Structure formats: structure tokens, C-alpha cells
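One structure follows; several queries about it will come next.
After this line comes chain A, so read on.
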Amino acid sequence: MSFVRVLSTSDLEVGTAKMVSVDGNRILVVKDRDGAVWATSALCTHARVYLVLPELTDDGLIECPAHGAMYCPRDGSVRQGPALTPLTTYKTAISNDDVLVDLAVPVEAKG
Partner candidate 1 sequence: MRAMVEGTGFSARLADGTSLYDLVDEKRGRISRRIYADPEVFELEQERLFRRTWSFLAHESELPEPGDVLTRDLAGEPVLLVRGDDGKVRAFLNSCRHRGMRVCRTDRAKVKRFTCPYHGWTYSRAGALIAVFAEDLYDDAHLNKAELGLVPVAQLGSYRGLIFGTWSGDVPPLETFLGNMKFYLDLYLGRSDAGTEVVGVPQVWDVDANWKFAADNFTGDNFHIYSAHGSIVDLGLLPPDPMALSFGALVRAEGGHVLHFVPGPPDPAFSHFGVPKEFVPHIERNLNPAQQDLVKRHGYSVGTVFPNLSFMQVIVQGDFESPPTPFLSFRLWQPLSATKTRISSYLLIEKEASSAYREASSSAYVRTFGPSGIFEQDDMENWKDCTRVNKGKIAQRHFLHHGMNMQAPRDESFPGPGEAWPGSYGERTQLAFYGEWQRWLTEAAPWTR
Partner candidate 2 sequence: MDALTPVSVGSADHNLVAEWLYREAMLFDRGDMNAWLALVEPDIQYRMPVRRSATPGAGGDFSTLMYHFDESHSSLTARIKRLGTEHAWAEQPASRTRHLVSNVLVHRAKEDELHAASAFILTRGRDDDAIDILSGEREDVFRKTETGLKLARRLILIDQTVLKTYNLSVFF
């Protein structure tokens, strides 16, 4: 387990996503509408475009700016094409005001 601090909890508003760089890897950190924090890889698996849109969709999904693919932040699964492959996800934890991400153990996406 090697959690790394990536953001303050106050840096991340509900329903938004932020891209952070950890050891040269770009990770997307998301706070969903229920306030839960998730982390996924930041590169769309379709055209390998960075998932830079700061707001989740109305359904709480990560949307790719290039072709509109949508992913669930909880498990990285594809909810709308044209992407076919899910995003890698990472364990997160909150400690006091810090958002922590564990890059060492990528969680296998389901579906």
C-alpha cells in the first residue's frame, strides 16, 4: 500500500473531476454527487485523449471531450461508447483534509 496525497478535499467540489500528476502518471480524481471520491486513469481508452472536462455529466459520469465516451468513476466501466475498454481505477482514501490515491494497486475494472 503506498498512498500518495494528491489533493486537499476542499480542492474538489461535488460533481467535478480534476487531473493530477503522480510520478509522471496522470490520474483523474473525481468527487461524485454523493461526495464519494474515486480515482481513475486520465487517458480515454478510445483515442487516448486526456479526460480534461471539469464537470461530471448530469448522471455523474466522466465524459471524454473528444467523442463523448462516458465512464462510471466508481469502477471505470464504459457506460457509453465509442470507448470499448474500461478505465483503470485506483484505491482512494480520505485522511483529515487530504485525498490519497494508491497507485501501486490498480483495481481491475469489472465489465
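In picking the candidates, the idea was that all candidates are chains of the complex that A comes from, given by their letters.
By definition in this document, a contact is a pair of C-beta atoms (placed from the backbone, for glycine too) under 8 Å apart; a residue touches a chain by one contact, two chains touch by 3 or more; residues count from 1.
Note that the structure is predicted; figures quoted are calculated from it, not measured.
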| item | value |
| --- | --- |
| Selected neighbour of chain A [touch, this complex] from 1 or 2 | 1 |
| Chain A to candidate 1 touching residues, read off their complex | 43, 47-50, 52-53, 64-68 |
